[in-house]
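Reading through the structure tokens given below for one structure.
Excluded from the complex is one protein chain; the other protein chains are retained at their positions.
Right after this comes subunit A.
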Amino acid sequence: MNPFQIKEAPVVYDVAIVGSGAGGGMAAYMLAKAGAKVVLLEAGGYFDPADPKYITQLKWPYESPRRGANTTRPFGDFDAAWGGWQIDGEPYSAKTGTEFHWFRSRMLGGRTNHWGRISLRFGPDDFRRGSLTGVGDDWPITYEDVAPYYDRVDKLVGVFGSKEGIRNEPDGHFLPPPKPRLHELMIQKAAKGIGIPVIPSRLAILTKAINNERGQCFYCNQCGRGCQAYADFSASSVLCIPAIKTGNVTLINGAMCREVTTDPKTGLATGVSFVHTGTMQEHTVRAKTVMLGASACESARILLNSKSALHPNGLANSSGVVGKYLNDSTGASRGAFVPALMDRDRYNEDGVGGMHVFTPWWLDNKKLDFPRGYHIEYGGGMGMPGFGFGFGTENMNGKYPTANGTMKPAGGYGSGLKEDVRRFYGAYVHMAGRGEPVPLESNYCEIDPDKVDKYGIPTLRFNYKWSDYEVKQAKHMQDTFEEIFHAMGAIPMGNKPGPETNHGYGLEAPGKIIHEVGTVRMGKDPNKSALNAYQQAHDCKNLFVVDAAPFVSQGDKNVTLTILANSMRTSEFVIDQVKKKNI
């Protein structure tokens, strides 16, 4: 067999979809249900959270020789994500003095298999930050355009929450939220006393069954491992597998996309070429419409690599905007010790896989020195021990009295040390801010002129620096965390992060929060944007992007719910356009 031959599949699909995460999975689901013949290309392997081959849920730490440490998976042995910030043979680079960390999950369902399930709607203001603040840009669509799709996504995936009537935190169709855990009640009471709201969180987890295909949450706290009952939303279990069951989807795993192929005369997309990761052979699939849901950076990379005589800057890039305005959520965090929680009564407080309460953005940026808000996520409680449990006990057990009131020297060993570990168990809380950055043209990814990955595909080079806006926002987060800690009688751990800590006040490096968006932005003006209001390429009418690449901004909301809503909206637009014979 000639290893260099290009395999041409003999069929023309209605739609080729690249990527099976939230965006690609939703497109495959919508189009397959509508009767289209879909080829779904996924760079990674097959994954079904209910197949024992893949299940890590309900395993104990001692079932891992490293007790769940993160040696081969960034979030530990039991986390559902295959891949991470570094993948063998799939490098990327950054320009000197800048950095970006690119997390990729190579598997059916992509990163939705392990995500935090936080499902916050963008509010009306989140679509028009440019005109409201003079910083950044407006979306070409409004909340009213997306709201009907949010409604349908809520019902399809299942989201719990509470009706609060907060203007820029629109309520959805919510399942009942779980009651707060003990530390969450303490946080709620303390924060309320100093004017900071703490409301039930909004997560894509089924606290009640919504159909016969998916079970109800059984409160093991392990959504990050994927759910064998399909009681949380993953694109694999809720979108891709049902789409495949229609018989209309041809799934090709191990398909590493090289480029979108185009017709040299019309410039229209004709299909996708890819390298099979198992055989290293080149293939192409032909399709009448191409939809990219490969992730913000991967979709930009594919477009930039899809160069032709008619598309010399890459496909959908006559504006030159592809790759630019890359932005990730800001993130900063702090932990604290709660003396009142020493020697706790033991009971099962696993709850759902994530926080039961959170703080939505509650202040007016006009009165602050940074233009965008953040929300706060809370952690703590009597969780399952894993790798790292008990580390640093010597920093704690000399500071607080024992049960009978006596002090003892820090460190030590023996049965007294065992008593210390029992005493401190479940007595910690943790706060993490997740904020909206200002998207900048100067933060971008581009094709590295010198490098290719092991498949011979040119790789990305990043250029990303936080601005003062994000640093000031992180400072505000740290101040807020301390206020709440003090109000609840908690003692912050370590020194307060200052201007020199991490990227300033504990601000995480770009890419670390894994909410990157913006690289193939939509807009009304084809000179300043790559896609129109339906995520359709200005330059190529049968090409669509359905992941977070089209986002003009990301709010202080986690982006998955909006990827789902936008992909559903675009999929229906595609169906409509095919009906009208426009594409």
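Quick note on the criterion: a contact is a pair of C-beta atoms (placed from the backbone, for glycine too) under 8 Å apart; a residue touches a chain by one contact, two chains touch by 3 or more; residues count from 1.
The rule is short, and it goes like this: contacts and distances are computed from a predicted model.
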Quick one: find the hidden chain's UniProt protein name among "ABC transporter ATP-binding protein", "Urease accessory protein UreG", "Gluconate 2-dehydrogenase subunit 3 family protein" or "Sulfate adenylyltransferase subunit 2". "Gluconate 2-dehydrogenase subunit 3 family protein"
Of the listed residues A:V18, A:A36, A:I447 or A:L460, which contacts the missing chain in the full complex? A:A36
Option from A:T98, A:S162, A:T393 or A:S467 whose C-beta touches the chain left out: A:T393
Write down which of A:T96, A:N212, A:S415 or A:N495 is the residue touching the left-out chain. A:S415
Considering the whole complex, not just the chains shown, which residues of subunit A touch the missing one? 7, 9, 11-14, 33-37, 39, 52-56, 58-62, 65-69, 71-72, 77-78, 82, 178-182, 185-186, 189, 218-222, 246-250, 252-254, 276, 278-279, 283, 285, 288, 340, 345-352, 382-394, 398, 409-415, 417-418, 421-422, 425, 575, 578-579
